[in-house]
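For this view, one protein chain was removed and the others were kept in their places.
Chain lettering (A and B) follows the sequence in which the chains are written, and residue indices restart at 1 in each chain.
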Amino acid sequence: MNTTATAPVTTTAETGFARPNYLNAAYGVRSWLLTRDHKRIAILYLISVTAFFALGSLFALLIRLELLTPEGDLFQPDTYNRLFTMHGVVMVFFFLIPSIPAVLGNFLVPLMIGAKDLAFPKLNLASWYVYNLGGIFTLWAIVHGGVDTGWTFYTPLSTHYSNTYVISTALGIFITGFSSIFTGLNFIVTVHRMRAPGLTWFRLPLFIWSTYATSLIIVLGTPVIAITLLLVAAERVLHLGLFDPALGGDPVLFQHLFWFYSHPAVYIMILPAMGVVSELVAAFARKKIFGYRFVAFASIAIAVLGFLVWGHHMFVAGESIYAATIFSVLSMLVAIPSAVKVFNWTATLYQGSISYQTPMLYALGFIGLFTLGGLTGVMVATLGIDVHVHDTYFIVAHFHYIMVGGAIMGYLGGLHYWWPKISGKLYPAALSKLSALLVFVGFNLTFFPQFILGYLGMPRRYWSYPPEFQVLNVLSTAGASILGVGYLLPLCYFIWSMRYGKDSGDNPWGAVGLEWDTTSPPPTENFYTTPVVTHGPYEYNREEVHNRMSQEATLG
Amino acid sequence: MSSPFPLFPDSASSLSGDVDLLFIVWSVISIFFTALIAGLILYFMVRYRRRHPEEVGAEEKAALWLEVGWSVIPLVIALAMFVWGTRVFFNIYRPPADAVEYTAIGRQWMWKVQHPEGQREINTLHMPVGQSVVMKMTSEDVIHSFYIPAFRVKQDVIPGRYTSLWFHATKPGVYHLFCAEYCGGEHSKMIGSVIVMEPRDYESWLAGGAAGKSMVATGGDLFQSLACVTCHRAGASGRLARGPALEGVYGNQVKLADGRTVIADDNYVRESILNPTAKLVAGWDPVMPTFQGQVTEEQLSQLIAYVRSLGPVGSAPAGGTGGPNAGPTDTAGGRTDSNQPQTAGPGTPH
Partner (left out) sequence: MASEPLMEPHGHAAHHRDLAHQFDSLDQQKESSTLGTWLFLVTEIMFFGGLFTAYVIYRRLYPQAFALASHTLNVPMGAINTAILIGSSLTMVLAIWAAQVSWRKGIVLFLGLTILLGSAFLGIKSVEYREKFETHHVPGPTFHFVPESEHVKVTDPQLERHASIFFSLYFIMTGLHALHMIIGIGILVVLAVLSWKGKYGPEYHNPLEMTGLYWHFVDIVWIFLFPLLYLLGAHAR
């Protein structure tokens, strides 16, 4: 910002990579597996979550193939049940929850606040190992035949009736929970204690605010799912009776404990994506985010209110109608900060200087899809509607609009935006725009028909279905194949760009922000001199910014 | 079901119109806001596109009235819809007084339905049009969910307690019955049909079905054969009685040994059969043995139907052994508003 990093003069023009950066600081597998550099750990996480995303997508593809026909022609019902369970487990716990925080958050939090690293680098590395250990437990369960309880593990089905690998899957999620906690704890301490001189709370980028709010949820919520799954495992092994009505236990208690974490977990997925979108909208409209403080506080409000609405998953589960009423009104309230964000992003575009680079396409796609996902969320929070659509494809469509249309769009947008920062390379612009388009079209074709299916009454987790639902299911499967191609393209051209991509320069977008003040890719300790911050995060109307833009070639 | 490619579900109950109206209004609001946002974005994208690479956006003009406006307007809309939605919801869960009670028991992977007249069906539910029906439900194993899309009603069916829902069919026809809560292997085969008939057709269907005793009559038989009657004897007093007489108990307040009072509803009677000492009636010794494992879920429902049919002390049971089959009105007569489905607090079986 104020102090532009003064990089050592490039020594040899022909090598091009002579400038020291975190990628060429050391070589060899050991230097990666034992690294404590937050940027390298982010890369390690990127590889891991991409692998799990591929696995989860494969399950999704098989689910959609099965649903092409009304009668279960492709798989046995038991196989199908395992497929959707593993799809949910892998996507939620091993992709969506770690994706933005552990990849982009790890990479960017120290850069954005002008720190040399996170507060606890060893803990950060440990978190990656713990994540993979949990992943191994879950993969072990998958390889041995999977688990068929649904990712929600409802009792007494999961504790007394299922004869699949519930325990190792639950332990895998339990262990992976610690990696989330390590990451969240690290971020909170880092944001509190490691900010650069002059970087006050209201000069923090909005990505930091949303990551901070996410970390609060992680720290408060994850232990509850840990103890809940531990109880499920104990119940399964020892038949304690805690969730077994025949022994005096209460099966619905499990749902309360489960959703106490798993509803806030939705905000663990969407809040970081909102942070990414705030950065992208500011950078590609070259304008300060409208209502910065409102957007920042909205993140905190979502995190707090998010803990008070878990009961809206149980409106028809035997909850008292009065409890249902309270959870319904609280769920209405949590929609307001989300609406505030959407309106502020839109208002930011007004009188901006809008560029249609790939990341911006993802960001704008996010706003549209999130708006629809959020509004349908308020619809299902309305008691009279939820009774009909609960546990139908309407719910499936709604949460995929939030998790896929929201969280994954945000994640991909962020990857495209910071890829030059991460790798120092450019990816092919036209191809990446095509992929953004395919993702948007494929997504809507996949999930919009599911809203209609849901209101028609098709229950979720059905291996076969009445024939009149077929047309919409075929549309959905067709959309999924387009979506699949849209997801494959970035994988290909990101890998391609690492070797063949053009050098990006330090700041290809002409963006402001501490992370763009250092070189791309950044050196091991991020900054050559500690930055001193004198103004807010998105100040484009400054002479300095103007001068820099006229000197550097940007992709604007 | 008439159309091979429907886009909107059949509407066949007294509640479905209310739910549909709520849904349509919400959809219009959602489409309006989504179109507003999308339209603004598209307009700004064109109007304020970057014209040269060094161009930056204008200074922000903060506007508090905008922030307040777009916080308050959605809030007002959401709260209004909340009030409306909650009214619809309360209607869905508050059965009218004249509703007839049917029993449904879920198990992996079938629905067992019993009519008040005693007829049993599996995975089908015959019912007359124009008659309010309460489904009293429980599960023998895992959690299921009783769902009739054409009626817009759904209720989870939970082992170890009763839940219920009601509906009033307005259009004869055949409708889907689904299990909506994932319940293991053949979840998607736990489906059936709701067959709504004209009352005359329903009567002839009832007559043509296998003759069985009514719920109340079967319950009365069980009351004898399980020897409940030896302790819970109507009119017995003093040393003869080892347990309270059950006449007029159902639906009323019961004083417990520990000083609390409870309402004797389905869940209470059920618990008292399975776990007699849990909520002991004041003035009686805990001598009753448990019947856990000795009665099936169906028999429990029949016993409860019988207990409910017992009028106040002195009057004859409405449908005891050998008595006339209790008609729908007999069962309904015993219902009070304590019979609301949702007497249990969150996660607390009685």
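Basically, a contact is a pair of C-beta atoms (placed from the backbone, for glycine too) under 8 Å apart; a residue touches a chain by one contact, two chains touch by 3 or more.
Bear in mind the structure is a predicted one, so any value in this text is a computation, not a measurement.
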item: Per the touch definition above, residue among A:Ala25, A:Ala51, A:Leu74 or A:Leu240 touching the missing chain; value: A:Leu240
item: Selected residue (touches chain absent from view) among A:Ile167, A:Leu257 or A:Ile452; value: A:Leu257
item: Contact partner of the left-out chain, one of B:Ile29, B:Ala58, B:Val129 or B:Leu274; value: B:Leu274
item: Residues of chain A in contact with the chain not shown; value: 114-121, 181, 185-186, 188-190, 192-201, 219-224, 226-228, 231, 234, 238-242, 247-250, 253, 257, 260, 525, 529-530, 532
item: Chain B residues touching the omitted chain (full complex); value: 274-278, 286-287, 289-290, 292, 347-349
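Please note the rule applied: only the chains that are shown with their structure count from here on.
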item: Chain B to chain A touching residues, read off their complex; value: 1, 3-9, 18-19, 22-23, 26-27, 29-30, 33-34, 37-38, 40-41, 44-45, 48-60, 62, 66-67, 70-71, 74-75, 78-79, 81-82, 84-90, 92-93, 108, 141-143, 145, 147, 149-150, 152-156, 158-161, 163, 176, 178-189, 191, 340, 342-349
item: Chain A residues touching chain B - in the complex, by the definition given at the top; value: 72, 77-78, 81, 148, 150, 152, 154, 156-157, 160-162, 245-246, 250-253, 255-256, 285-291, 294, 311, 314-321, 323-325, 328-329, 332-333, 335-336, 339-340, 342-344, 346-356, 364, 367-368, 371-372, 375-376, 378-379, 381-385, 387-388, 390-392, 452, 455-457, 459-468, 471, 510, 540-541, 545-546, 549-550, 554, 556
